[in-house]
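Report on the structure given below.
So, chain A:
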Amino acid sequence: MRRRRLPALAAACLAPALRPVAAQAATGTGAGAVDERVLRIVAPIEIGGLDPARSGFIFTRMGVVETLLAADAEGRPVPALAERWSVDAAGLEWRFTLRPGLRFHDGSAVTPGAAVASLRRALADATALARAPVATLDVAGRDVVIRLARPFSILPAVLANYGSGILAPASYDAAGHVQAVIGTGPYRVLSITAPMRLEVERFDLWWGPRPEISRAIYLVAGQGEARAAMAESGQADLVFGLHPATMARLRRNPALEVRAVAIPRSRILKLNLASPFFDSLAERQALDLAIDRQGIATALLRNPSLAATQLLPPMTGDWHLADLPPAERDLPRARALLASAGWTPGPDGILRDRQGRRFRVVLTTYSTWPELPAIATALQAQFREIGVDVDVSIGNTSDIPRLHRDVTLELGLMSRNYALVPDPLGTILTDFAPQGSDWGAMHWTDPQLAAALARLEGATAPEERRALTQRASAILHEQRPVIPIAWSELAVAIGRRVGHVAIDPFETSYRLQDMRWREP
Partner candidate 1 sequence: MGGNAWRVLRPLLSRLGQAGLVALLVGCIGFALMHALPGDQAFRLAAERYGPDIVDARAAAAMRAELGLDRPLALQLLEWLGRVVRLDLGRSLVTGEPVIQELRVQLGYTALLAGMALPLSALIGLPLGIAAGLWRGRWPDHAVLSLAVLLRAVPAYALGLALMVLLSVRLRWLPPGGFEGWAELVLPSLTLALGLAAVSSRVARESVAAVAASPVLAFARWKGLSERDAVRRHGLRNAAIPVLAVLGLQLIGLVEGILIVETLFGWPGIGHALVHAIFARDVPLVQGTALIMGLGVVLLNAAVDLACLLIDPRRGRQAA
Partner candidate 2 sequence: MSGHVRLRDLTVQAADGTPLVAGLSLAAGPGTPLVLLGETGSGKSLVLQAIMGALPPHLRRTGEVVLDGQPLPEGRARRGLWGRRIALLPQEPWLALDPTMRALAQVAEVYRLVRGMPAPRSRAEAEQRLRDLGIEEAARLYPFQLSGGMAQRLALAVLRATDAPLLLADEPTKGLDAARRDEAALRLRDEAGRGRTVIAVTHDIGVARILGGHLAVMLEGRILEQGPSERLLRDPAQDYTRRLIAAEPSQWPTQWRAPSIAPPRPAGEAVVEGRRLGKRFQDRAVLREVDIAVGRGEVVAVLGPSGCGKTTLGDLLLGLLPPSQGEVRRAAGLAPWRFQKLYQDPPSAFAPHQSMRDALRHLGRRHGLAPTLFEGLRDRLRLPPALLDRRPAELSGGELQRFALLRALALDPVFLFADEPTSRLDPITQQEVALLLRGLVSERNLGLLLVTHDAMLAQRMADRVFTIEAARLLPAGRAG
């Protein structure tokens, strides 16, 4: 054993967490030479519970829980537990055929019935699946049959979301709470010390090729400096969630590879379009032109290519508009646009409209993402130059949805993930629905966008989908119901010991099963 374990006391307090493991140990791994090496992953996000609807992403990322379908690096659906799938001509009945001989980690067979049971629980909870128009869930032979109330082309993406993970019936207690995570993936749970640590080992009855890494640990370190130190000290093989400031330092460390992968997440400014400040397109365009995206991306994110010229980054494929000119800061045009909307500078340099109302708004943001407050103050300074007075209010993640409901929000700066399901359409559909959305538009509807999205929900032909997607993106870009500031990247520090690391931009899996030790 590499290190001495905490004895007696720690063992006593760990006992409750270890109990399910003891039950699982009966089906243990195969014989042969035991590889003592343990892959260690350090990340900021805590294990909030065992339920797939809650902290499920950690269990899918660690290869414990699988979904019927998965996503490839471009977000396209690929077989997972289901080896193939089909949809009828009307786009309403979907059939997913399970691979033969699948086993749960407790050795029991994976039946379509068990899969349906898990999906039913997902439908009843706050998951992505619960937003899909599912009518019925049935079993037919080896197939799981999902009937929809209306065509919904991104069902495969929704099924690849962690919330749709498949657990063994033995995972649930009588009351339906998840009491042990018994999945089907290449790795099974060895121990969980919620909320900080998850240890997994290779599951030898997995359907895919035998992974090389035999054991892995997911460890939470909430403080960015602590995570950086763990990478630098060689204590971790993979460290996620590096702050821009520490990345430069880690890059100079010869023992580490720092990789930054573009992900479908954007920092955006949400505007209340019912407010007199943002109700005209000219006003929104003026704000857009006042933003120095290049400066923000360079100074605060240390990567100029993250300056967001449009809502969705290039890696989202059709959702990205290829031929847009770069967004240049243009203060004279911004001032002219504001003047055309009736705003003239007052004696203090702040704009006033014809009623004499000052252009003074509150920008609400939160500190869960440490760069947001910094961006907020940068925006405050930049907007001041065109005579817009901004107060910054820094709270927590609940503030923007709450103020949206209160209809008191004016400006909100937030970080939005467009890959809750691997197809951005899933998130765009809710965020830009006609009634608005907590993390999307506010008091804005566009019949053309609604029509395009509605058609996208049903469309299956690739050419048609591509045209509709581009159309939707173009409308969002022209109308600016939200103003993009900067795209995001996922920064990972990779230690010397491990190779064949592939970072999934949709963050569905760490792909542990594909990794190799550099030295055999």
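The candidate set was assembled so that all candidates are chains of the complex that A comes from, given by their letters.
Please note the rule applied: contacts are C-beta pairs under 8 Å (C-beta built on N, C-alpha and C of every residue); 3 or more make two chains touch, one makes a residue touch a chain; residues count from 1.
On a predicted model such as this, the values are computed, not experimentally measured, just so you know.
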Query - Of 1 or 2, the one touching chain A somewhere in this complex - result: 1
Query raised in the report: For chain A, which residues count as touching candidate 1 in their complex?
Result: 3-6, 9-10, 12-14, 16-17, 40, 42, 45-46, 48-49, 53-55, 57, 126-128, 177, 193-197, 217, 219-223, 225-227, 229-230, 232-235, 368, 395-399, 401-402, 404-405, 416-417, 420, 430, 437-439
